[in-house]
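My structure is below; once you've seen it, I'll send some questions.
Missing here is one protein chain; the remaining ones are kept as they sit in the complex.
Lettered A, B, C, D and E in written order, each chain numbered from 1.
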Amino acid sequence: MTAIIIFTIASLTVLGLVLALILYFTAQKFKVVEDPRIDDVETILPGANCGGCGFTGCRAFAEGCVKAETMDGLFCPVGGNDVMKKVAEYLGRSVEEKVPQVAVVRCNGNCDSRPKSNNYDGYTSCAVMASLYAGDTDCRYGCLGQGDCELSCDFDAIKMNPRTGLPEVDEEKCTACGACVKACPKMIIELRNKGPKGKRIFVSCINKDKGGVARKACAVACIGCTKCQKVCAYDAITISSNLAYIDYNKCKLCRKCVVECPTNAIWEVNFPVRVPKKAVAEVEQQ
Amino acid sequence: MSKLNILTKGILKENPVFVLLLGMCPTLGTTTSAINGLGMGLATTFVLMLSNVVISAIAGFVPAKVRIPSYIVVIASFVTILQFVMQAYTPGLYETLGLFIPLIVVNCIVLGRAEAFASKNSISDSFMDGVGIGLGFTAALTVLGLVRELLGSASAFGVKFIEGDGILVFVLAPGAFIALGYLLVLFNKLKTKIK
Amino acid sequence: MEYILIIISAVFVNNILLSQFLGVCPFLGVSNKVSTAAGMAGAVTFVMSVATLVTYLLQNYVLIPLGIEFMQTVAFILVIAALVQMVEIILKKVSPSLYQALGIFLPLITTNCAVLGVAIIVVSKEFAFGGDPQMLNLAESVVFAIANALGFGLAMILFAGLREQLELANVPKPFKGMPIALITAGILALSFMGFAGLV
Amino acid sequence: MKKLIVSPAPHLHGKESTKSLMRDVIIALAPSLLVSVYYFGFSAVKLALVGVATAVAVEYVIQKYIVKSKITVNDYSAALTGLLLSLNLPPNSPWWIMFIGSVVAIGIAKMTFGGVGQNLFNPALVGRVFLLVSFPVIMTDYSIPTSWFREGIDAGSGATALSIVKEGLARGLTMDQIFDANNFSYSQMLFSKIGGSVGEVSALALILGFIYLLIRRVIRPHIPVAIIGTVLVFSGVFWLINPESYADPLFNVLTGGILIGSIFMATDYVTSPMSKKGMVLYGIGIGVITMLIRYWGAYPEGISFAILIMNATVPLINMYMKPAKFGKEVKHG
Amino acid sequence: MARESTLKNMVITLASITLVSSALLGGVYALTKSPIDMAKVAKINAAISKVVAEFDNNPSSEKFAKEMGGKSYTVYPARMGDELVGYAIESFTTGGFGGRIVLMVGFNSDGTINNTAVLSHAETPGLGDKMVEGKSDFSVQFQGKNPEDFKLLVKKDGGDVDAITASTITSRAFCEAVEAAWEVYKLCNEENIKKEVQDE
Partner (left out) sequence: MSKTFSIGGIHPHDNKISINAAIENFPVMERAYISMSQHLGAPAEPVVAKGDKVKTGQLIAKANGFISANVHSSVSGTVNSIEMLPDLSGNLVQHIVINVEGDEWEESIDRSSEINRKIVHSPKEIIDKIAECGIVGLGGAAFPTHIKLSPPPGKKADYLLVNGAECEPYLTSDYRIMLENTEEILIGVKLMMLALGVKKSYIGIEENKPKAIKRMKEIASKGYPEIKIVSLKKRYPQGGEKQLIDAIVGRQVPSMGLPIDVGVVVQNVGTALAVYEAVQKNKPLFEGVVTVTGKCMPEQRNFRMRVGTTFESMIFAVGGFPKDAEKLVSGGPMMGKAVSRIEAASVKSTSALLLLTLEETKRGEEANCIRCAKCVDACPMGLEPYLLNRLSRANRVEDLEANMVHDCIECGSCLYVCPSDIPLLDTIRLSKAKVLKIIRSRPKK
């Protein structure tokens, strides 16, 4: 019995020693220079080599982390969030604070204000429709209403409103990832600063046609009349090719332009409901 | 994290089978009946518990480069001890579980917990973690075993409740995959409900 | 003939993944693409045959003569771990292209039931499946290991193909990912049962 | 002013639809169904009804209440699956076997993957193999139910020709002895009267369906021809070497599920390759695996398994056997 | 956290861990060795006592090996007092559906089969595993039969054994193993008679 115990101890110890030595020397002999950060990240990782991360082992994952630009889509199921946070910290990839932005739809030509001039009957895809022709209304710029933006959003933040035929953004859910901006073939969607308490003002139109043409196609088009530009005290509004644009960095949210716009193309969001001017005047008179 | 938390997270939140999808071989290979699943689960828990404790104790001394071999030796030792004990006292179960007992060594969960938890936490926490994850594993295997046994042999924990054979596939290899597939969906549903 | 039977048995009838459940983690984990699966299969074939060779010798020329067969598990896993690491280090230096193709899978193999499983099966009759009660000799052991690796590769590559197709299908949301992969594997295993009795 | 419709070209569309294709396959199965009703009477009717009803109901319930997607039961594909499964069962199967089979076929093999077109394996065959493995006793009992029309059937042995042959060989009989003992003849095989699944009693009826499908251009001949050709060649070689213990090629083609399998099941669009080259390879694979199983496997019949196994190779075949591209190699003439 | 790796501390750590664990293993092995052996013997003994008539010796200690057809079978003689009441023969076949099946077949001194027990098998649950006593009546039909006049073949093959439904392969294999045991039994019996003759 004791013999067996001794053999056990001896053999295993010898085995351990021999393997350690062999490994050490092969490692020395066949050394390959690599980004030292890979080693470090690997140390942070659990080392279970389970492949759960989709990589072929922890080292490959570490390499992936080091090489990747951001930590998006990289996740180790064994280590979980804690480990991932550590890796991100080590690699100095804490997300920098950004001014919160939100997607804004710059077309308000709904079914009433922008009558259809033909019926599109193809595959429901804005991209397909845009590549085919100018659109099913007389406005060549406006929303095509097939919902590519909705489809592109991973957060369910942009939804087509069947009544208006236009997409609507859910501010709470929108992460300003920009997927819808890329998806829209008409380039209608813009990422704008969310604004204090979510208050923002923007021109909800991108029609560059001359006033008359634009107006004929859509009742709520920006006609480039320059009234808003004139009324703006902060130089926030520029007009080019018959279209007004409000710079969200300059806009002070005074809302004068909103009142001024003859076609209601300028939108205000998240402001308290405004008492109609006339009503105010009447109250004052009394 | 409270001790209780460490103990219970393995059952739902970090269930090694349903959430982390680790240790799939014993999960599929030994769950022909609820009893077998339970036995395999407990055997794994035993190793997990002890190796977590020991690794937590020695982690401070082990140089990084020999981390994995050292842990493996520790785990393998406990597995071998488990083999001795089972051969001596539960030879029947040992025979049924067969190859999967020595293969606990390579069960990703065991090494995974050693690395991810035990090497960074106190001995008592590591013990709790081992027990918790082990129980999660055990629960999963028992449930899967139970489902397969119910469908495949029309019995539960070896107790036959209706005459007849059941749907044989479920005790065979394909049934293991299919049953686990559907259980996974149910588990996810359950998890979102609880949340 | 003997060898052919071993091969048919290991590849089709008692497929290591679909009927023995060894190596399921990488089977599920790295089967997203056929090319990855093929790489893994290649790496497993290599490691499995070398590991089986070494452990066979270890068992018959060290453990048995010393009367310490019970040290099998510990000794084997150590040897396999060291072997894998050594192969990885050498490969990385000697042939970076091969390392890119196969080497990156190596770490996954240490904790893969299939390699240790096959190493144990060939030396211990208590776990042998479908085999002869006579122990396998060295050559047969290596053939057995290679055959099992081929079976692993076959299942892996078929499965990866299926998953690539699933990738483009509209699987119902709750089933996306692992559940449908498992069910697919189940049906694959079901069809492989047709090979039953071939040997 | 009239509002015109605008859509991308082309502005014309073919008349075929999923529905019309599936309907054609059902029509092509009608002769076999009729023959089987003639021979097996109410059993065949019962199986077909239970099969179709269950399949349609399961699909409907899953789409309506579980995944809440568009309901597609009126494209007949579920009905077809149920019908094919019923034709693949032993005639005396109890109704609940049919029920479980349909639930598995539609519930597991089809709807889990996302419904028609998305499945990787032939649903009816998954159902059948599931049953075969789960209930081997019932699924290998080919005793013949009574029928209203038919007088005492001559092949009441309750076994398929293939299993009779396999058993006979195992007992050390020669092929001739087996044939004589069981009165096998080709006319029997063509017009039925040999034990088998509901749908495979008459080779002639199946071939009739095949011709209909070809004429209607529902299927292409590549797969069936490749399968049958492979079986002929494979069994021919063995038969030439040793006719004592290997049946002749024609027997191999006419018995068992080769015909129904190659005409109706291997050709399932969803689970077969897309290119013609691929189809031929797929057919050869099915033929070879079928014969391997028949000659050396545990099962007397192998085409169900063979098709499923080859289903698994379809993505790979599609990946590596692309149709010939235009202009790949410039041929100057 | 982990320490810096140097050759020295790497070797020392690994060596000491293997040292400790091997010592531990050796120790546990020593402790469990006898229970393990006992468990093995107990299993055999249980099987023996199930398959042969009542005995009062320790068959395991009297076991001997018998060569037949190039294979070696273990035979456990059972005695009541001085009288040989039968043999338990460990027989096997590789013809099962899942490969190897090991049986213990007990014979009475008159050559009838007392009982059989399955020691190990890999047959399909629900199908082939019905050969195990208690799962079906298959094994019961062998009790009290003398292979002299009970043909150990399934009925399909022209014998007297009712096969397990849908498991002809297993049934055949089972019969084959019992048949082998019967041959071994006959060998032993002949020798015994010879011995007895010699003794007399």
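Note that in this section a contact is a pair of C-beta atoms (placed from the backbone, for glycine too) under 8 Å apart; a residue touches a chain by one contact, two chains touch by 3 or more.
From a predicted model like this one, the values you see are computed outputs, not experimental measurements.
Taking every chain of the complex into account, the omitted one touches A, C, D. Touching the missing chain, out of A:C111, A:L132 or A:L191, is residue A:L132. The omitted chain makes contact with just one of the residues D:I27, D:V67 or D:M274: D:M274. Contact with the chain that does not appear here is found for just one residue of A:G54, A:G122, A:G178 or A:G211, A:G122. Contacts to the hidden chain, counted on chain A, fall at residues 117-118, 121-123, 125, 127-128, 131-136, 138, 140. Residues of chain C in touch with the missing chain: 167-168, 170. For chain D, the residues in touch with the chain missing from this view are 2, 4-14, 16-18, 20-21, 72, 75, 77, 114-118, 220, 269-275, 318, 322-333.
In the analysis below, only the chains that are shown with their structure count from here on.
Counting hops only between chains that touch, chain B reaches chain D in a minimum of 1. With respect to chain E, maximal separation of chain centres occurs for A (centres as means of Cα atoms). Chain centre most remote from that of chain D: A (centre = mean of CA atoms).
When chain centres are taken as C-alpha averages, the shortest distance to the whole-protein C-alpha average belongs to C. Between the Cα centres of chain B and chain C there is a gap of 21 Å. Our note on geometry: chain C versus chain D, Cα centroid distance of 34 Å, whole angstroms.
In chain A, the residues touching two or more other chains are 4, 8, 11-12, 15-16, 19-20, 27, 43, 48-50, 52. Multi-chain contact residues of chain C, defined as those touching 2 or more other chains: 25, 29, 70-71, 74, 78, 82, 110-111, 175, 180, 183, 187, 190, 193, 196-197.
A complete topology is adopted by the chain contact network, contact being made between every pair of chains. Residue ranges on chain A touching chain B, taken from their complex, read 16, 19-20, 27, 43, 45-50, 52, 77-80, 83. Residues of chain B that touch chain C in their complex: 21-29, 68-69, 72-73, 76-77, 79-80, 83-84, 95, 98-99, 102-103, 105-108, 111, 169, 172-178, 180-182, 184-185, 188-189. Chain contact summary for the complex, chain D toward chain A: residues 3-8.
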